[in-house]
Every structure is written in structure tokens, then in C-alpha cells.
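Accompanying notes for the structure given below.
Complex shown without one protein chain; remaining protein chains in place.
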Amino acid sequence: MTQLFTLLKISDGLAIQFGADGLGRMFLCLDTVMWILVGIYAFKYKEHMKHTKRFFAFYLLTYLMLAALSMAANYLTMYLCFEFMTLLSMPMVLQDGTPESIAAARKYLMYSIFGATLGLLGFFFSAHYGAGTVFTPGGLLDPAKVAGNESKLLVVAFLSIAGFSAKAGMFPLHAWLPTAHPVAPAPASAVLSGVITKAGVLCILRVMYQVYGASFLAGTWVQKALIVLSLITVFMGSMMAYGEDLLKRRLAYSTVSQVSYVLFGVFTLHPVALLGALLHVIYHSIIKDGLFLGAGAVIFTNHKEYVSQLHGMGKRMPVTFGCFTVCSLGLIGIPPFAGFLSKWYLAAGSLSEGLPVLSWLGPAVLLLSALLTAGYLLPISIHGFFPGEGEKEAEGKEAPFQMLFPMLVLALGVVVFGVFAQPLADALLRIAEAMF
Amino acid sequence: MNKEKRDRLYAVLCTVLTIVFISVMLFTVEKMPDLGRADNPDINEVMEFYVEEGPEETGALNAVTGMILHYRAFDTLGESCVLFVSAVCVFILLRIDGEASNDTLVAIDRRYEPTDDPILTQTFKLLVPAVFMFGIYITMNGHLSPGGGFSGGAIIGAALLLFLNAYGLEKTERFMSSQLYRRVTTMALCFYAVAKSYTFYTGANGLDSFEGAGTPGNILSAGLILPLNICVAVVVSMTIYSMYIMIRKGGFNK
Amino acid sequence: MSLVQNVPAFSILLLMLCGIVCLVLPRRAARHLADCAIALVAAASVALLVYFLQGGAAYTYSMGEIGAPFGNELRAGMLEAAVATLFSIVTLLSLMGGRAHLRSDIGRLKVNLYYISTLFLLCSMLALVYTNDIFTAYVFVEINTITACGIVMSKEDGYTLAASMRYFIMSLIGSGLFLISICILYAVTGHLLMSNIQEAVAQLYAQGEYRAPLQVAIALMGVGLSLKSALWPFSSWLPDAHSSASASSSAMLSGLVLKSFIFLMIKIFYRVIGAGIVRTHAVLDLLLVFGILGMVMGSVNALFERDIKRLLAYSSVGQIGYIFCGVGLGTPAGVAAAMVQVAVHATTKAMLFCAAGGLMDASGGSKKFRDIEGAGRRDPYAGVAFIVGTLSMIGIPFFGGFITKLSLVQAAVTVGGWRNLLSILAIIVSTILTAIYYINVLAIIFRAPETAPTKASEKLKEEWKKQVRLDTEYEVAIVLFILLNLAIGLRSDQLMQIITTGLSMFG
Partner (left out) sequence: MSVFFANLPEYAAMILFGIGLSNLMLAKNLVKKIIGLNIMDTSVYLFLAAKGYVENSVAPIVSASDLGHIEHTLYTNPVPAGLVLTGIVVSVSVTAVLLSLIVRLNEEFHTLDIDEIIHILRKRDREDLK
């Protein structure tokens, strides 16, 4: 963190400070681009919604908190923005006001508050055991103070990281994602799963690499437990998505598993794996937003929510399904598209890490889950474009252009970042190296 | 776990707790300084000062009254406030204000008045003046002989109740009205508080106060102690009378 | 002795005088006298606090010109001045916040009796804060108990009478034990003034004499006072008493009365017996364990409540657990954390009870959850107050609750061992449970009328439609409460500094 901007300083331990470092800048760009695209989409989608003024108010406030979160320079500011981002993004989930949406919003709030409280516990300990408060690569724990009680700190580290991973949808605390997405309006669920889950990832990155420090956690039971948890989520997410008929819930389960790809890369504590994780953060945001906007377009124009209703829809909505297919291929990891490079670095990083079992088990699970991803995404496109003779083809018309434009941009992004990924990869490698 | 079982468990728990408590306390008392020995810890310079210098300084031959109304006067001010506040609580609970018609009073049988049994009323009429005189004597000589504001007030309060039972509600209420109670109690307590805050202020800031000690032994010898004794006696007797009238009739005069 | 050093005695005697004079005044005059008296005392306490902030040393104020070991004494330091300011400001705001309820709950002719009880309640709390003599402390503990019952009883319905009877009996067991421990201490040391007792106790401990009576006296003191301040196993009376009383009474009870007994216990532990001896005593572990149980059980009970005021009362039981956890840790940092929680909980809980009163006005006087649906929209002041209260309870940074949790965890971490593990576990569990039931309350009071699957009766529906007429005093009180909460949150560093220097002056 080069120079810090102090918004409010109560005492040396308690201050709201902001500072831009590589990681923060990357997440800020990602958030901004996604927010603009989904915003354009939402201007059209709002004809379906009541209380549109309230929706856009909270839409922008959540963006404010996300930007502040990426620029946060110490644990306290990050926690404050994380907490307010939860409270401000919750009204977007209960936008329709139906009892299910209220129940889903309450569940979302409870899981996030539970996670945030564990994160708060992490802050108390880092405030006590830390040398300073500003995020420093390699960790800010003061070795003298930490000498006696590593075990205590490791437990707290595990709890705070598990707490923040509630927002990223890791295994024990993932249940809110599949319930929140189907009831939220399409732009809200696109933003919620594409970008807000990445806020959880950002907090975990900060806590692991810049509060406790990679060297402190490397090789400990904490790292092994977290890797196992992320692998369980990766596998479980794809399995659940495989059997799901409601389109948005299927995509929500796929989010759960894909974000755990990122977490797997973060937990292996190796520069190359971290590079793979950062790349996957960007690719997954682009792809998942594309998928959700596609699903939203289908719901908006033809009111079809279930995958079984989409047979032959490709002929009616060629552009939407075209982008949907491109994004699906990217997510599965087919080489020319975006997803492949990140999965490649993830596997390479995990293999070179050297943890006894997990170094090869990780890539195996990733590969298996990639197949499952193909299993639940490709049938939508295939049945969409080539319905069998027997079934009755679904009627419907193409989505308006204002909704298609963001999808096209995203699909283009998937292709561009797939083919010309080298400059992006180098920049991210520098950020990854700076973290250790 | 139904109600009886819970009650039995509670009873057993309480008895066990009490037995343990009593045994612990007996053990501690056994370790305490013995009864009546002259060199106990509490026979120290504090007690010596109150008994030896007390009478000259305050002019009160009765060291206990001297201590209560001069040295530890803040405690006793708190005391009178405890009495006053408990009277207020009894008012809050039992006073029936204004609109309660006669039948509610009858329903709660608060109009009950004992039939005036001739033997009792005659003996009360003989006793009342004697008890009043005795109460006043105890209060006035609080600092010279055993007694003082609290015990004198209690006796005067008892005399008022005797008067009430002897002469019945109407005669008593002719002079014991609600205004009288409020005004007299407020005046007594205000005098007490103001007088004592004067002595506290002058004492704490090192100014000399006019409170002379006079010649110990005669009535006006003890500076503020006599007036304070009277105030305390008034407060105590008024409180006793008002509490009795509240429980009995729910109000001073109807 | 500069003029401002007379503030302790002046504020106690002024409140006593006004309480006595209120007996003869009519309703309106009594109200104005009470407000002016409390405001004056608040201003005087602030002046005293400023005197200490400018470097004044703690001093003893002997009542009457007699020297140390004889008469009564008050002792004022920075911590006492801060606590006195807090108590008087919160009392004033609670009275203002609950004024509308006073008119409806209490009989017209008995309102001046209510003001007498409030004035004497504040007078006894200030006396407990300032006194340096344990028997004066006992006398004012009794005034505190009687007046606390007075303001509960003044609402005069079946619930309050039963609740105050249970409260009274439980408190009297507590003061019986407290009196016994005072007698033992007097019998063993021969003094009644706290500083003299401390010297005698230190000397006795050095010689090893009367060790058993001292241990028992300390234990009885701890048990007696924790019994009076509703530590968890003895808190069965608290939910009934605080939920049935009228809004301003429950605000004062929950916010202040419990705290005055705790402050007295801290004073007795650290000034009568001395920090060194108390830390070796087992009663602190007892308080710590019961505090931890209180934190968890209070929050668990609050989860199942379907009545807004009972929920707040159970959450008070939980928050009191925080204070006892701090005191139970034994270290100065622990006591500082306990004092921060005293300040934060006093303002937050009093605000929430006044806001609960506002919610009840907006929904036809009922306290049940199903009747106050959407009340947050009808009475925006109560809504915002509950939002601020929830954010503080969840532990959002720069709110009161966060500072408490921060200081308590840092105190626990320095202690280490099983105490540290248990208290941190309890803090996390109770924070999560508190978050759950406060968010539950927010969801209910902010539910939009058309979406709510209400089970409320038809009569209640038009009740909701009627525009609620809030009186300005209630609005001013809620706004001031919110500002006070934010001030404590944002100026927490100065609050912490006041408390630590106050504690160092305390001994």
C-alpha cells in the first residue's frame, strides 16, 4: 500500500483507511465493468419490476460498498464495508416482496452476518497480535507476540476465513446461494453471484495473505482443512447443479462450485495457483454474468424458467443462446475460450505445491467437475438449437437489443480473454508475486 | 417434569442451600473475634473518639444520638428518605383517588370501623395523653437519655393510632388531613436536608459554622441535634399514621 | 476546595430536596421540577468531569468537618464523574422518551409520586457511585430497591404487581447477604470507611488473621450484589418486571438500576478489599462463569420471545452477562471492558425501550409481534432507533457494541487459559444469537403492509391506518439518544481513556 487516505481516525488501532494496491485495483475494475454492463441490461429489465427506484438505489449503494471494500487498507475498513455490502445488497434479493423472497433474504442475511461475526473475531485477534493494522503482504502479525500461542491464532484464522467464505459460498455456509438466486430479479442475481461472491474471495485473500501471511499458514492443518472444504464444494456444487431443473438455481449451484475453484487456488498458497485463482475470478465473473443475463432474457421475454421448457428455444432466440453457448464453453474450460487458462494455472500451481495427497487430488476433482459442468450446461444449448423431432418446439421471440448488447460484450470478452490472455496473465502474475 | 416434581426439587435445593449456608456461617463466626473482649478490632480509635470527644463536641450526652445526628448524619438523612420513599410507594399502591365511589370501598371492606366498645374507648381516652407525653419526652431528651427521633416518633405514631381507635375516623380526620400530612412531612424533611447540607458544606470546605455546643446536660445544649430529632420524630410518626390509614381506608379524608 | 468539588454532595442533596418537595406540588409543576433538577445535576456532573479532564486529582469529600476515620465521606474521581454524567443524562432522556406513556399508564393524581420515585432513584444511584462508606451504600441500596419497585408498580396492572413482588423478594435476599457481609467486615476491621477498611484488610491478610471471615465476606458481597443486578441464574424476575413496566421505567430499570449495583460491586472489590486480594479469590471465577452462561442463556431465551419488551428484557440479561464476564476476568483491562459495556448498554437499551414504547403507540398499545408489524414505518423514529440499536448489537465498527466486544476480547486474550477460550466462545455465540433476534425484530417492524401475511385482527388493521400522532418530546428524546449512541461509538477512544485513567485513580 503506497499512500493511505484516512477517512476517519478514532485511535491508532481504529481508523477507516483506504489505499490502492494491485489486488484492489483489479477487483475495482472488475466490479465497475460488470456493474455498467448489468446496469444497461437492468434499464430494460425494469419494466418487469415494481419499486424500480428502490432497486436502483440499493444497486448503486452496493457498488459503492464494493468499491470501498476493494480499496480498504486495513482489516477494520474491510469488515465495515463487507458488513454494509451485505445489509445493502439484501433489499435487492427481496425486490419482489413475495414471502419466498423475504425468507430467502433473511436466510442470506443470517448466513452473511454469521460469517461476518467470525470475521470480526479475526479482527480482534489481529488487532491484538498484529504489529500494525494496514494490510502488508506477508502478514502483519508481530512474531514476538505470536510466539507462544500459534495454535490459538490458527483456530481463529480458520474461523475468520471460513466466516468470509460464507459469502463466497463454500461448503458449510453455501445454502443461501441456491435459495437467493431464483427469487432475485435477473440483474440482481447476475451481480450477486458474479461480483458479490468475489467480495468474499477478496476478503479471504486479504486475510490469508496480508493479515496472517502465507508463510504462517503454509503446511498447517488450516490450509489442508480449507482445501478439503473447497474441493467438497467444487464437487458438490456441480453434482447438485447437474440434477436441477430450475435454470437460475442450476446456475446458482454452478456459481457455488466455480467460486470454490477460485478458493482452491487461493488456499494452495502458491504463486502460480494464485495466478490461476485471480484469472478465474475474472473469467468466472464474465461468464456467470453472461449466463445469468441469458437466463434473465429468457425469463423476461418468454416467461420460461425451467430448462425442460427451453427445447428448441435456440431457433427463437439465436443471439441469446449463442452467447449462452459461448459462455458455457468458456466455463467448461474448452481451450480457445477464457476458462481454460485459469484452470490450467490452478492445476499447475497445485501440482507444484507438493502437499502430500491434495496436490494431485485437487486437479483430479477440478477435471471431474469440469466434466460435470459440461454435463449441466451443454444440454441447454444442444436442446436449444437441435430439438429432437418428437418434442413440441417452444415459441418465443428474441430479447430486445438493449438486453442483448451486454451479453454480446460478455461473450466477446470470453473469446478475447481466451485467445489474448497473455498480457492479462502477466499483470496478474505480478500481483500474485507481490502477495507473498 | 411436571409442577409437583419441580416444586419438590426446588424445596430440596433450597433446604440443602440453607444448610450449607448456615454451616459456612457458623464456621466463620467461630473464627470471628470473641464476644465482649475489650481488645476486639471494632473497639478502636473510632469508637474511642465517639465516646470520649463526642459528648463535648456535639453536646449530646447520648453518644449514639451524637454519632447518628452529627457525625454520620448523611446516613440518617438517607434513613428518613427510606421512610419517605416507602410511604410514597404505599401511596402509589393503596391510595384510592377521587372517583372511587363508596361501594368500591365497601367492596374492599375498607369502610370497616370497629364498633366503639365502651371499655376500650375509655381506656384509650385515658392512655392517649400519657402516650403522647411519653413520646414527646423521648424525642426531646433524645440526646440526654436513651431514645431519640426514631423511637420517639414511633411512640407518637402509636399514640396517633390509639387516638384514631379511641375517637373514630371523623374526629381524627378533622385535624389529620391529607394537606397536613404532606405539608408537615415536606417541611420536616426539607429542614433536615437544608440544615444538614449547610453543615456538610461548611464542614467540607473548612468554614466555621454557627453550630455551638452549648453546656452539655441541658435541653438546648446539642446544637442542631434537638431540631433534627424533632423532624425525624415528625416524619416517623406521620409515616406510621399514613401507612395505617392507607391500608385501612385508602386515603386521608373522604 | 474549589466550588466544583462540591458537585457530588450538591447533586445528591438537590435530588433529595426536589424529591421531597414534589410531594406537595401538582402534576405539571412536579414534572417541570423533576426535569430541571435532573438537567441541573447532569450539567454539574459534566462540569465535574471537565474538572477531572483538566488534570484534577481524585479527592475525598468528608460530610461535616470531621477527619477521615469518623464521619461519612464521598469520593469523586474521573470514573465516578463519568458514570454520574451518564446516569443523569440517560435518566433525563428516558423520562422524556416515555412521557406519553406516563400520561396513559399512571393515574392522574399519582404522577407526582412517580416523579418522586424517579428523583430518589437517581439520587440513590449517584450516592452509590460517589459514597466512600459501605453502610451509606447499604442505605442507598435500599432506597434504590424501593424506588425501582415504585416506578414498576406505578403502572398498577396485574403483571407489574406480581413482577415487583418477585423483584422485591429477590432483591431483599441480595441486600440481606450484603448486610451480613458488611457486618462481618465491620466486626473484623472496626471501620466503615472504604479506604480505612482496605488498610485494615491488607494488614490482616499480611498477618494471616481472620482469613476465613474475610473470604466469606468477599463471597457474600459478590453473591449478594450479583443477585441484585440480575446475573443469569437469579434473573427470573427481570423479564416480567422490565416488560410490564411503562416505557420510561423499563428504560431506567434496564439501563441504569442494574448498572449501579455492578458499579458498587466493582468499587467494593477494588477499593474496600484491594485488587491484589480479590484477584486470588474464587468469587471472580464464579462471576465469570455465570456471566458467560448469562450471555448465552439470555440470548437463547430472547430468540423464542414473541413480545418486543420481553425480548429486550432477555437481551438485557445477556448484556449484563458481558459486564460480569469483564469483571470476572479480574484484570484492570477486564474491568475497563465492563465499564465500557455499562456505558454502551445504558444508552442503547434505554433508547430501545423508549422506541419500543413508540412502537406500541403506533400499534394500538399491544406488545405482541403480530400486532407491531410494520410499526417501524408508522413511527419512523422508533424504526431508526431500532436500526441503530441492531447495528450496535451486531458489532458494526464505530458503534457502541463493537467497542465493547473489542475491549472484552482483548482483555480476555491477555488473561489466557480456559477463561479466554470460554469468554470468546460466549462472545461469538451471543453476538450471533443477538444478531438473529434483532434482525428478526427489524424484519417484523419494517414489513410492508401489503406483503405481510398478517394474522392480526381486523380492528387492528384500521388501527394501523390511523396516522400516529407522536409528541415532540418523544421525538427529541429518540434523536438525542441516537446522537448519544453515535457519540459513544465515534469518541470511543476518549471514552476508553476516561475509563482507564478513572480506574487508575480509583484505588
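Letters A, B and C mark the chains as written, and numbering starts fresh at 1 in each.
Keep this in mind: a contact is a pair of C-beta atoms (placed from the backbone, for glycine too) under 8 Å apart; a residue touches a chain by one contact, two chains touch by 3 or more.
Since we're looking at a predicted model, the values are computed, not measured.
Colleague: For the unseen chain, which displayed partners does it touch in the full complex?
Modeller: Even though it is not drawn, that chain still touches B, C.
Colleague: Looking at the full complex, which residue from C:179, C:300 or C:476 touches the chain that isn't shown here?
Modeller: Only one of C:179, C:300 or C:476 touches the chain omitted from view, namely C:179.
Colleague: With the missing chain put back, one of B:90, B:189, B:204 or B:233 would touch it. Which one?
Modeller: B:90
Colleague: Given the full complex, what residues of subunit B touch the hidden partner chain?
Modeller: 7, 11, 14-15, 17-19, 21-22, 25-26, 29-30, 32, 34-38, 40, 42-43, 46-48, 50-52, 54-56, 61-64, 67-68, 72, 75-76, 78-79, 82-83, 85-87, 89-90, 93-94, 108, 145-146, 148, 150, 216-217, 236, 239, 243, 246-247
Colleague: Under the stated touch rule, tell me which residues of subunit C contact the chain that is not displayed.
Modeller: 135, 139, 142, 145-146, 149, 153, 156, 158-159, 161-162, 164-166, 168-169, 172-173, 176, 179-180, 183, 186-187, 192, 240, 306, 368
Rule of thumb we're sticking to: only the chains that are shown with their structure count from here on.
Colleague: By CA centroid distance, what chain is farthest from subunit A?
Modeller: B
Colleague: Select, from A-C and B-C, the pair of chains that is joined by more C-beta pairs in contact.
Modeller: Between the two chain pairs, B-C has more contacting C-beta pairs.
Colleague: Measuring from CA centroids, which chain ends up nearest the centre of the complete protein set?
Modeller: Most central by this criterion: C.
Colleague: From the C-alpha centre of subunit A to that of subunit B, how far is it in Å?
Modeller: Spacing between the chain centres: roughly 75 Å.
Colleague: Express in whole angstrom the distance between the two chain centres, defined as the mean CA positions of subunit A and subunit C.
Modeller: Distance between chain centres: 45 Å.
Colleague: Centre to centre, by mean C-alpha position, how many angstrom separate subunit B and subunit C?
Modeller: Each chain's C-alpha centroid was found; their separation is 30 Å.
Colleague: Give the residues of subunit B that touch two or more other chains, as numbers and ranges in rising order.
Modeller: none
Colleague: Please output the residues of subunit C touching subunit B within their complex, sorted ascending.
Modeller: 1, 6, 9-10, 13, 16-17, 19-21, 23-24, 61-66, 69-72, 107-110, 113-114, 116-117, 120, 123, 127, 133, 135-136, 139-140, 142-143, 146-147, 149-150, 153-154, 156, 180, 184, 186-192, 200, 210-213, 216
Colleague: Given the complex with subunit C, which residues does subunit A contribute to the contact?
Modeller: 8, 10-11, 14, 76, 79-80, 83-84, 97-99, 102, 106, 109-110, 113-114, 117-118, 120-121, 124-125, 127-128, 149, 152
Colleague: Can you name the residues of subunit C that touch subunit A in the complex?
Modeller: Going through subunit C, the ones touching subunit A are 394-398, 402, 405-406, 409-410, 413, 416, 420, 424, 427-428, 431-432, 435-436, 439, 443, 447-448, 450-451, 453, 490-493, 496.
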